[in-house]
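All protein chains but one are shown at their positions in the complex.
The block that comes next holds subunit A.
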Amino acid sequence: MSAKSHGSTNEHSEAGIRAKSAMPELNVIKHSAATLQRPPVDEADRRLLAAIQHGLPLTPRPYAGIAAGLGISEAEVVARLAYLKEAGVIRRFGVVVRHHELGYSANAMVVWDVPDEQVTGLGHCLAGFDFITLCYRRPRHLPQWRYNLYCMIHGKSREEVLAHLEWMVNHCGLQSLPHEVLFSRRRFKQRGALYAMPAGAGTR
């Protein structure tokens, strides 16, 4: 998204403005829809994200515990998290499940070779199914890799995944498009991304 949309997205600007008047210790920040696309994430936000990325304490006042560690107030922790959620920096805040342990052992990446002008329409069609967990357009690498539309289907068995796939093919009219199903054989590493490091802390 381009910053050029600034000022021309009136239908979104109202929702994009938030005043933190209830949190007097914070500056009042106003965001237009355009700046919400690229919100400022400051050093204190980064320190906060780094402090909670391994998990929130299981104590009655978890944000107070985090705040104490950072030397800021509990209210500021809550306000900053609310802001980061609203700005879309935090996509989702909740429990992170291990899907294998919940019985989702069949994990298929389905890749399609779709004419470029049809990718967006078909992508939205696939994304409408509740058993689809991710759906993206990605580049081809011809001649080795022809596929440009990807979706993930997580199921409890291969049969279930393949039945979902067949239903999807029929519903979205994908019968004539080449595709492949890449089931996972082994999960080597699954720890989620850790990138909320304070500046200078490096990676781990």
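By definition in this document, contacts are C-beta pairs under 8 Å (C-beta built on N, C-alpha and C of every residue); 3 or more make two chains touch, one makes a residue touch a chain; residues count from 1.
The rule is short, and it goes like this: contacts and distances are computed from a predicted model.
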{"item": "Protein name (UniProt record) of the chain left out of view, among \"Phosphotransferase family protein\", \"Branched-chain amino acid ABC transporter permease\", \"siroheme decarboxylase\" or \"Acyl-CoA dehydrogenase family protein\"", "value": "\"siroheme decarboxylase\""}
{"item": "Interface residues of subunit A (partner: the chain not displayed)", "value": "38-39, 41, 49, 52-56, 58-64, 74, 78, 81-82, 84-85, 87-99, 101-102, 104, 107, 109, 119-120, 123-124, 126-127, 132-139, 141, 144-145, 150-151, 154, 180, 182-197, 203-204"}
